[in-house]
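I have a structure I would like to understand better, so I am pasting it below and will then ask my questions one at a time.
Selected chains from the complex are presented in situ; the others are not included.
Letters A, B and C mark the chains in the order given here, with residues in each chain numbered from 1 onward.
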Amino acid sequence: MGVAVSHFVHPQGICESDQVGAGTRIWAFAHVLPGARIGVDCNICDHVFVENDVIIGSRVTIKCGVAIWDGLCLEDDVFVGPNVAFTNDVFPRSKVYQAELPRTVVRQGASLGASCTILPGITIGTKAMVGAGSVLTRDVPPYAIVVGNPARIVGYVDAGNGAQRRAARVTQTSSGEDWPRALRVSGVSLHRLNRADDLRGSLVSGEVTSHMPFEPRRFFSVMWVPSKDVRGAHAHRLCEQFIVCLAGSVAVVVDDGSVREEVVMDEPHVGLYLPAMTWGIQYRYTPDALLLVMASRPYEPDDYIRDYDEFLTLVADRAK
Amino acid sequence: MGVAVSHFVHPQGICESDQVGAGTRIWAFAHVLPGARIGVDCNICDHVFVENDVIIGSRVTIKCGVAIWDGLCLEDDVFVGPNVAFTNDVFPRSKVYQAELPRTVVRQGASLGASCTILPGITIGTKAMVGAGSVLTRDVPPYAIVVGNPARIVGYVDAGNGAQRRAARVTQTSSGEDWPRALRVSGVSLHRLNRADDLRGSLVSGEVTSHMPFEPRRFFSVMWVPSKDVRGAHAHRLCEQFIVCLAGSVAVVVDDGSVREEVVMDEPHVGLYLPAMTWGIQYRYTPDALLLVMASRPYEPDDYIRDYDEFLTLVADRAK
Amino acid sequence: MGVAVSHFVHPQGICESDQVGAGTRIWAFAHVLPGARIGVDCNICDHVFVENDVIIGSRVTIKCGVAIWDGLCLEDDVFVGPNVAFTNDVFPRSKVYQAELPRTVVRQGASLGASCTILPGITIGTKAMVGAGSVLTRDVPPYAIVVGNPARIVGYVDAGNGAQRRAARVTQTSSGEDWPRALRVSGVSLHRLNRADDLRGSLVSGEVTSHMPFEPRRFFSVMWVPSKDVRGAHAHRLCEQFIVCLAGSVAVVVDDGSVREEVVMDEPHVGLYLPAMTWGIQYRYTPDALLLVMASRPYEPDDYIRDYDEFLTLVADRAK
């Protein structure tokens, strides 16, 4: 891309702002109002409109036909597909103005697919991927992939360096002999429990040592989770966990800060072990899903890390 | 807003029409064809295209990236969000033209959210609110809130002066002692009926005087209403009604011309009294909903007011 | 049958009681203990055993292989089929005796089919009919027909002189023009309501005068009745009723003291009118049945006649 010493404006484009970074290009029929602030090396395509109270980071791409209204903030490396529609008024009426606009924030590296629609006041997390044609009605977590009208989470982007890819999906096939099975995510493993099925029902059992590498101090079960909801999305400093999906199915995302994998748990006789300092997310619950979690420690609120960025920092600190 | 003596066209905008009202602004890269008629104090944003056979009222806002095709009429105070797509051909083929275009009308004060798509020949009622990203495939009643692809009614806007708000929702909680309960809508009240549940079933009963303030001359029941449908949507000149939802649940909108409230009826032992001259709508039927209505008068076709504007006029006349 | 001046005992039978009425016959291998009291013209078949603390009325038939234990009372005209098994201990243990036996009573004219089993302490009502092979676990109302293990009500015997017959079943066919339709039971009639079905659901309506001959002062609805249960089973002195089955189906028995009919109500647009002094029973509810009843008077506890014999007496008094 070379080193640009200044920004470029197409002869048929209009740029009224003087806060545009070097290397940024503003193309034909695009229009940037005086108050907008834009970073370096951005690409503002034809027919884009940028209002005044707007902050755009560096290396942002805005494809044709998009309007960036007052109140929006696009962080570095964001991609905005063609005809994406932002909004800044929950209940718009002509000539009726709000005292204060809800703020929409698109975090670093997130991508918005073509034609998607973002309702006011939403935050789209780091590296999230919004599918083309989606209608966003609530916040999108970091690294989540969402689609639909209204948009729902259907997957997660790989963590670490692999953010251009969907997280790998691990098949929880319970056949075969090689148990336990290590995943690529550090320390995480799948364990085959005992199972006996007959006409009198089904029995699944697991023992300390044979199946799980710790003595449980606590158990909990989660059920009746609406399929569109996500539970978990945190890591533990010290607590280890052992997860079994006794009924239905659920997808569990595990992430050690470098690698992210996703396991669909749909067989009651397979357990998933998470060591401490593993980021975990559960989602895509079927209506009948019933999750059993054994934990190595009692409930300690301070053991939870609920912010993914903090988790990444802690992982990096430990690696030093 | 000040008094504008003429309309404004940005230097990079194109206005070929001479029928544009005072105070209307036409911004950069917008293009108005010669035949278009536009009222006063409108805002025609960047990248808007207005064809010839178009009528636009006063105080209309059209956000970026919208095209207003031949055959469209936007009445006063309409709001059109960014990237809204109108159409005027049911079965478009390149270079195949229809003898007569279906006409799309957006009535006074209606708002179209960002990116929504309007199929040809649709009427969007007074003050209606179309959610962002919706695809409209049929008419929208006055004051209705619609969302989705295809769009369905999910609520109603408050009547009277409160059209910038969703109608208040009243909780039909049957506990407590304060019965009957007056709603804010004039004369409307909730009544607790007798109920006895045991292993042999459930019995609900109500009596004249104790529970309903009139002697029924007629009853009717409504059932098997598809959940996307609306029933009712009319007022009576003289007839009073007493509504009980014996099974399932249904939302009832009540409106006296000034205030609009919505009651979700989901307990069979609560009745809703509507005096004469109350606009009522029933919608969001669950599949098993069974509505019982007792009426104070026999069926008289002339007693029905089916046009909301006529209802408002009659309410105003009575208030004189 | 002739006039019997004394009772008869077969040479191979044993009768130790001296309280046996004239005309009663006691057959081979039958055995009557000293304390038993037996009325006139009974037939005690082969292999019957009658204990001491037993009262048997007149014209009773007891077929082969039945034992009548202490604590039983069979009123006049009772029929006991072959191999019927009575009991008198809820939790029998060998050599463990109860201080007081529960009393089983079979009322006048009732019939017990072959091989049925009667648990202790049960009352079987007047003219009731217990199907062969049934296991009775609770009381049987007068005139009821019960079958199964455990036994459930499946019909009713005709009232008045027709007790040898099942009550006639009236088809509630809503087609045809002849409305309202009088039933054979005095004053009872079926009325066709208005009904409109379309894609938006189904509406049923009825008006005073056109459809029901009184102005309702009260309504009640009954739902969620287990299919094995019976509701109603009473008459009103003054109150008239109008019954509509808005969902599912239910059988309604109507009885004026002389004639009994049964109407299966399974169409929501047909109403059933019951004048005062009509005995009514509702049973065979489908799980989704929802009954709406309009009443001509407020709830008055004294208006209810809950004893069928009292009802018959009152009917007879009025006929004088």
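We take it that contacts are C-beta pairs under 8 Å (C-beta built on N, C-alpha and C of every residue); 3 or more make two chains touch, one makes a residue touch a chain.
This is a predicted model, so every value here is computed, not measured.
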item: Homomeric assembly size (copies in this file), of which only 3 appear in place; value: 6
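One rule holds for everything that comes next: only the chains that are shown with their structure count from here on.
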item: Chain contact graph, described as a line, ring, star, complete graph or other shape; value: line
item: C-alpha-based rotation, subunit A on subunit B, 0 to 180 degrees, nearest 5; value: 120
item: Chain pair that, of all pairs, has the most C-beta pairs in contact; value: B-C
item: Distance from subunit C to subunit B - Cα centre to Cα centre, in angstrom; value: 56
item: Interchain centroid distance [CA atoms averaged], subunit A/subunit B, Å; value: 37
item: Geometric centre distance via CA averages, subunit C-subunit A, whole Å; value: 68
item: Interface hub residues of subunit C, defined as touching at least two other chains; value: none
item: Residue numbers on subunit C that touch subunit B, as the complex places them; value: 194, 199-208, 210, 215-226, 229, 231, 244, 246-247, 268, 285, 290, 292, 294, 298-299
item: In the complex with subunit B, residue positions of subunit A that touch it; value: 14, 29, 31, 47, 49, 65, 67, 69, 83, 85-87, 91-96, 115, 117, 119, 135, 149
item: Of all residues in subunit B, those that touch subunit A in their complex; value: 1, 12, 28-29, 41, 45-47, 59-61, 63-65, 77-79, 81-83, 109, 111, 113-115, 129, 132-133, 148-149, 163-166
